[in-house]
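This report concerns only the one structure given below.
Only a single protein chain was left out; the remaining protein chains are all shown in position.
Every chain is named by a letter (A and B) in the order it is written, and numbering of its residues begins at 1.
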């Protein structure tokens, strides 16, 4: 009996075991629900929106004589796809807490969201131009704007965040998080779409950055790799359930700089304007404006071995 | 002479130099060996296994009336592909230490491994349902199960780990590591397929997490971004070669929580049940049950500059 035949003989039994397991684990099958947004489609929409925001950086042979046709075509193509995925996200039904419109109203609502999002694109582009300038001014290794747009992970992350945050503000569930986690995967920068981030924001290097859902960040803020803006603890209600709606993450006022691997925690923690938080600092209380918080370097031992030539 | 012609004229000499270099660097050509598993095929298998584990989350138009056909088709398609790649992995010959069956026995052995793996899928799905519940319970930002399955890097990582660990347990070389490093690339979470991880495991955020090969983790454990469960040092044998088989990584008992960027090292280090290890802690010794290990905050200096209105 060939391997294939041996397998075929056992297949019906294996299938019925797996199907039984699917029936018995309702949380991990998601059958008989309306379809969820398609992950691949959402990522393609995100990529196309990035082309729309920075057209000549990503598409060749674009110039002022043909840009109008390009923009029109792109919006037309995006409209149907965004409407379909957003309607799917609005419809997804294992959302435990949110109230949603149903049935016929959903595509209409999705359509209105897409159109309103398109109307906000010019403002998004202004924000991103300021972010780009901040990246160039803040990094002596930057050789050109093109290098930043095409290669900087911090710039990819803030671009995606501004798109995802705008969709979240317009009431779109799930899709903003799919976008931000896709970019988290690509860049190591984890910005929850709910975070509110002001103008001229720059993340240098970026790997390991975590910016929580209820963080608020002012203008002209610069942060480095490994910075966590996180929650201090999760208060529970009288039934022992985590309370899900409250400010859990810190506030950074204007003109703040946070150096690598600093950790700032807590919803009541405010870093005042113009302040600097040094590398590795662990901060769970507020800091007044124009303050430098520096770690007192932990004592380090230097041990020099006497080595003979043969050992070396 | 055109650029292309200039290049063509030099091509034979360049080719012969590179071919000579290939002959002279045996470790970096891998020619005249049996074929290695194909990286792209292994990743496609991993993606299809994820669809099999969470069918309705990833595929549209699935319901209880057609799920049996879907599962049967998917297993049938996976069988041949998994058998071929696993046989290739068993055959790969620069493995320096392991003893392997050879020749005709390999496809038969690969076939048996695939069938046994399929039989373990129901148990895998139960484990993952418990991991999913743990993620929802542990994160106040989680809005729905769908959000976790589709977007949480920690959940992608534990799903892949449970698949890769099962294959490793069944004696498959190389392929589990290709899977886990693919997901390390995508999520920044580095779990060696050899690590033993109990039920209801949750990694929040996750970037920078490292879980070493001989780590043992109990049930209901939660860890945050940047946590390292690593080796303390590598003892060498009398010939100066690193000793490769011994427990080098720590043990976490049930109900342990490890906060961000804590580092726990050493094969004899045990964190007792119910214990909590605080952020940034550096731990190389065991901790009894129900203990909190907190870093005594390093002294921090707060320097407030007096600034005049014009400076501000």
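A few notes on this one:
Methods note: contacts are C-beta pairs under 8 Å (C-beta built on N, C-alpha and C of every residue); 3 or more make two chains touch, one makes a residue touch a chain.
These figures come from a predicted structure and were not determined experimentally.
Interface note for the absent chain: among A:111, A:169 or A:219, the touching residue is A:111.
Residues touching the missing chain, restricted to chain B, are 3-4, 6-7, 10-12, 14-25, 27-33, 35-36, 38-39, 92, 94-98, 173-174, 177-178, 180-181, 184-185, 188, 190, 192, 194, 207-208, 210, 212-213, 226, 228, 230-231, 234, 242-244, 248, 261, 263, 274, 281-283, 287-288, 290-296, 298 (touch as defined at the top).
Not every partner is drawn; the one left out touches chain A at residues 52-58, 60-64, 67-68, 71-72, 75-76, 79-80, 83, 107-108, 111, 114-115, 118-119, 121-122, 125-126, 128-129, 132-133, 137, 140-141, 143-147, 149-153, 186-188, 205, 207-208, 225-226, 260-261, 279-280, 295, 297-305, 307, 312.
Heads up, the rule we're going with is that only the chains that are shown with their structure count from here on.
Superposition angle, chain A onto chain B, using Cα atoms only: 120 degrees, a multiple of 5 between 0 and 180. A separation of 22 Å divides the Cα centre of chain A from that of chain B.
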